[in-house]
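I am attaching a structure below and will ask some questions about it afterwards.
Of the protein chains in this complex, one is absent; all others appear in place.
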Amino acid sequence: MKYGAGAALAIAVVLPLVVPNAYYLEILTQAYVFAISACGLNVILGFAGQLSLAHAGFFGIGAYTVALLATKAGVTFWAGVPAGIALSAVIGFVVGSICLRSKGHYFAIFTMAVGLIINLIIQKWESLTHGHVGVIGIPGPGAIGPIHFESGIARSYLALVCLALTLVATTRLLRSPVGRTMVAVRESEPLAAAIGLDVMAAKRLAFTISAALAGLAGGLYAGFIGFLGPESSNIEMTFNTLLYVMVGGIGSVVGPVAGTFIVYGLSQVLQVLQHYQMVIFGLALVLLILFMPKGLAGVFRRPSTQPTPLAESASLRAGSSKKGDK
Amino acid sequence: SSSGGGNETVTIGFTGPLSGGAALYGRNVLDGLEMAAADINDAGGVSVGGRHVKIAIVPLDDRYFPNESATNAKRLVHQNSAPIVFCPHSGGILAIQGFNASEPSFIVGAYSSEPQILESGNPLTLMIPPKYPIYFDAFAQTMIDSKGKRLGRIPGAHAYAKEWTKGFSAVWESKGGTVLTNNEIDYNTTTDFSSVASKALSEKPDVLFVGGPSQATALVIKAAREQGFKGGFVVMDQAKFEEMNKLVPMAMLENSVGVMPTVHHPDFRAARFVEKYHLKKGADRDPPREVSLTYGAMRVLARAMELAGTATDARAIHARADEAARTLPDEFKPSELLGVDATGHMMQTTVAAHVVGGKFVPLYLKQNE
Amino acid sequence: MELLAQQILNGLVTGSVYSLVALGLTLTYGTLQVPNFAHGHLYMWGAYLSYTLMSSAGFNYWAAMAVSITVLALAGVALERLVFRPLRNDSPVNAMIAALGVMLFLEAVAQNIWGEEFRHLESPYGGVVSVFGLLVTAHRLILLGTAAVLMVALLLFLTRTIAGSAIRATAQNREGALLVGIDTNRVAMTTFAISAGLAAFAGSLVAPISLVYPSMGAMITLKAFAIVVLGGMGSVPGALVGGYLLALAESLGGTYVSATYQDLVAFVVLALVFTFKPSGLFKESV
Amino acid sequence: MLLEALRLRKAFGGLCAVDEVDFAVEAGSITGIIGPNGAGKTTFFNLISRALPVTSGRIMFDGEDVTNLQPHHIARRGVARTFQATTLFGDATALENVLVGYRQRTSSGVWDALVRSARLAREEHEAHAVAHETLAFVGLTDSAERLARDLTQEQQKRLAMALAIVARPRLLLLDEPSAGINADQTRGLIALVEKIAATGITVLLIEHQMQMVMHLCRRIMVLDYGKKIADGTPEEIRNDPAVLEAYLGHK
Partner (left out) sequence: MLNVRDLTVSYGSFQAAREINFEVREGELVVLLGANGAGKTTVFRALSGLTRAGAGSRIEFAGRDLSSATPRAIVDAGMSHCPEGRKLFPALSVLTNLRLGAYRCPDRADIDRRLERVMALFPTLSTRTGDPAGALSGGQQQMVAIGRALMAEPRILLLDEPSVSLAPKVVRQVLETVAAINRAGTMVLLAEQNAYAALEIAQRGYVLENGRIVLDGAAADLMQHDEVRRAYMGA
């Protein structure tokens, strides 16, 4: 595992230098950015076991914060991104406090509604967001001392550094008592409460962290692309992020990153098929999930000697939300 | 830009919606480009500096999402060395304009009548369709004269429709007309237009303003007629009579003003173009307006390549576009082309239509810049 | 007053469609807990098949509809057998990803077959009738009637028969169901068949008043999810009533508030309800 | 009195599962609760552990009113429980189960995790030590690294107790610890409960296994239809006609 991580890091560092042209660099950079968002979704879904379908909403909040602060108030990218993270986190905290009182499927559909509402607010609040037209001319990251970020390579490394920090943070989180608490909540809420864990606080924390990471990814995205439309926060974006996480392997720290590269890469490669692009992509998704139900991470994980019992997979069954025990 | 076998090829890029709700529109825009490319290649290709260069159109789907347009454009320019990238929606165009002048530079073939595209002052844009305000005056005058002053409105909720509605309403009022409630709806997701039609009709309008994709617009018209509406329709330029007519009978379209179907265009070049189209696609399919406009644009740019003596230098090609449009032989034009102005707008005579007695009566529009 | 009546009528028509779609989703999502995000795409396929049979093969409307329902029911069976059954023991999120894949696939295949063009199915009942002074097309009345009849029949089947209980038993404890002799595989396939058949029925009914195009199922799927959850996962009456109420709210909201936000109604209502009642309005069905 | 229930009541719709029960538990004792199926025993536990809201009445713990606390708050005050159907974190190892059980005693947060603070290291060290000690206490040292769901029923019961006592609670609620365990192994479990009690933890026990109750408890409460029908020493209970009628059956 150690060697694997080292090798991955080495590849990631070299990659921006060897890609043939600016297009690949762009794809690479975007994949890094989306991977950050996927890591965020993994915190709430993989660690704490709550399926949030509002994720792209927070991506959009981070992105629009950077875009609007820059174009309307002249705030730099470097100040805008932290502001975007903060705003996403604050809104995530509030939304989480409300939505997390619902459980299982109810939570998933509740957050789906919240995500759609965020997206529609962005679309309709034209005086602020320019609606469908979007925000154009968002300035990218400015120079820090001698380091300039105009070039694709520099931006790619910036995204890579952010992704690496995200990975370190989520790994440390998962392996800490805080992460163990989230996992305990995922496995059984009544038991977690009975051993003195604040279930709501743990879920809310996971939700807030996931929103903050989505906000970070969104902020980077806005600065890098230079243009922002409401589709950055639509449900398709959430679904895509979910694909990255699931194909990579839910709950494992690096899984979502691998998933992002595979799925996003696949979607770019398949562009050449034109009409048949989505036919193949759709099929590929179904096959991936059928043959790797635990994602890539599951393939590399040593198999348990015991088959998974048929028992209800606790957290996503709305029916199991009954209090007390039997 | 060149491939083996002595056969030189230049890639022309296209990024637009090829799936999802706007796929038909994207496909039509692409059709015009592909048809022009085929004709040019059949005639031996573009001759630049004594060489004959073939044109290959590479289309990529962006599902109407501007960020994907930008990524696609990068791919087309860096991977395929395309000197020109066409895009049929303003969001995508604006996103692409953000980097098209940096190296390697490329021309943005903008199929959108959104004025903002030219206002940004991008040096390498070619805007293809007429800007939409051109229709306002004639549409308003015709309907006020023939049907009355109360204008009910059921426009689409997309940005383009919003701008259209705003501009047209102002002109309507300036002519002494009354503007009723704006019942903006999403034409792409609404399943049943009856309820919005009921609402608009409850205000007893003389004329209804409608506008979105042709088929949805036709259903709005149908819903209104079925609920007894006898007045006229102002149809935004996005919807086409010939496509609407596939869903609703001409009788329902009576007293509407909108874009002139290419088949009924009074220009002799248009008639010739329609003939050519019928030969290619079958007599039962009429060319939509997008096809004829992008066909013309591709022809103009190919000619500009010849004039500039390069198939790759975007700046040089763009610089000769005006000359190319003026000197393009009639047989290559789908309608009258007047040139390309300093902002990069392709100028052409524009004719609208007023449906009277089941016939399309031409309305000649002033090219008011 | 007339406007109100007209809007209520319009709401009921749309409501019939919503209810049919939501009812199908209640079976697969509410009961079997398979988040079938491809449900609206089955509805789209149903509409296309009816359209093709009528316009190219000369079928009459009802015959076309019957074939389309049958084909989609079989497709539902195949979907269960090939995609969702193997994922049965995994997290529902896996099934959701698979459903998204199926959704993209169905849409892309439809686009390859029928092209990008919007299609319109001409109803044989195109005439306009006046009901209490309101003008409606005959087709809308037929839609209202057939949808209602079918829904009542299905409601009785699901809630009053042991076969209906078997579906829910299978979903709640598969081993328990096996032990009492329920063929759980067949039950799951039947459930998917009914669900997809309902979608095809709804799609064929709506085609004459609406447009048929590859992405026509996207928005209605999201709304159906909202309806199923609001009505109480797995509750058949909940889905039926929810569908009608949502459509009425949309058409009245669109008239008296703003048509711009019509599509938002379902989600705002859902968000409000769950904010104040985190476990929904209704308990799960018994 | 460590725990007092005052006119405690819980209704599910029209059904009164716990009906005006007054009951007190002395610190340091092992007390039993018995009664027919559906008498309200588990519900009584759910009320005390705050997994369910009470309908009326009060719960006092260590002299303080805890009626409206959240479940994790009462747990942190020292009330631990096991569940009737053995509940564990099945996909985690025995050690990880016990570790997370100790979490309520530690206070490091997100920040400590991100910067790997000294406090985190100290607490982790401490948690591991206590966890291993607890596993040894319940006799699972050798199974520390095995997944909880791979353990035998009896080992799972022991692990559930380890999970409950690792944070040193003051009151331990055990719901049918012997269900599904055979006679031989039940004796081991009895010994374990006695050992737990010997460390000063007060035990409140629901059981249908009469030998176990009679052997362990100094005092027994009997519930029937939510009402307390008897409360006394094992000897008194064994001979109480109401108990014989409702619960034990005539011999």
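Letters A, B, C and D mark the chains as written, and numbering starts fresh at 1 in each.
Just so it is clear, contacts are C-beta pairs under 8 Å (C-beta built on N, C-alpha and C of every residue); 3 or more make two chains touch, one makes a residue touch a chain.
These figures come from a predicted structure and were not determined experimentally.
Only one of D:F61, D:Y102 or D:Y247 touches the absent chain when the whole complex is considered: D:Y247.
Checked against the full complex, the one of C:A5, C:A66, C:L155 or C:L178 touching the unshown chain is C:L178. In the complete assembly, the contact with the undisplayed chain comes from D:I181, out of D:I181, D:V203 or D:A230. When the full complex is taken into account, the listed residue touching the unshown chain is D:H208, out of D:R58, D:R105, D:H208 or D:K227.
Mapped onto chain D, contacts with the missing chain fall at residues 12, 34-39, 41-43, 84-85, 152-154, 176, 179-187, 208, 210-211, 246-249.
Residues 162, 165-166, 168-169, 172-173, 175-183, 234, 284-286 are the ones on chain C that touch the missing chain.
Assume only the chains that are shown with their structure count from here on.
Comparing the chain pairs A-C and A-B, the larger number of C-beta pairs in contact belongs to A-C. Chain centres here are Cα averages; for chain C and chain D they lie 48 Å apart. Centroids of chain A and chain B (each the mean of its C-alpha atoms) stand 38 Å apart.
In whole angstrom, the spacing between the mean C-alpha positions of chain A and chain D is 40. The multi-chain contact residues of chain A, meaning those touching 2 or more other chains, are 275, 277-278. Counting only residues that touch two or more partner chains, chain C has 107-108, 111, 260, 263. According to the touch criterion at the top of this document, the contacting chain pairs are A-B, A-C, A-D, B-C. Residue ranges of chain B in contact with chain C, taken from their complex: 18-21, 23-24, 26-27, 157, 183-186, 189-192, 194-196, 198-199, 202, 213-216, 218-219, 226-228, 246-247. Note for the complex: chain A touches chain C at residues 45, 51, 98-99, 101-103, 105-106, 108-110, 112-114, 116-117, 120, 124, 235, 239, 242-243, 246-247, 250, 275-279, 281-286, 289-290, 293, 308, 310, 313, 316-319, 321.
On the chain B side of its complex with chain A, the touching residues are 18-19, 59-61, 65-67, 70-72, 74-75, 77-79, 90-91, 94-95, 98-99, 116, 120, 158-159, 162.
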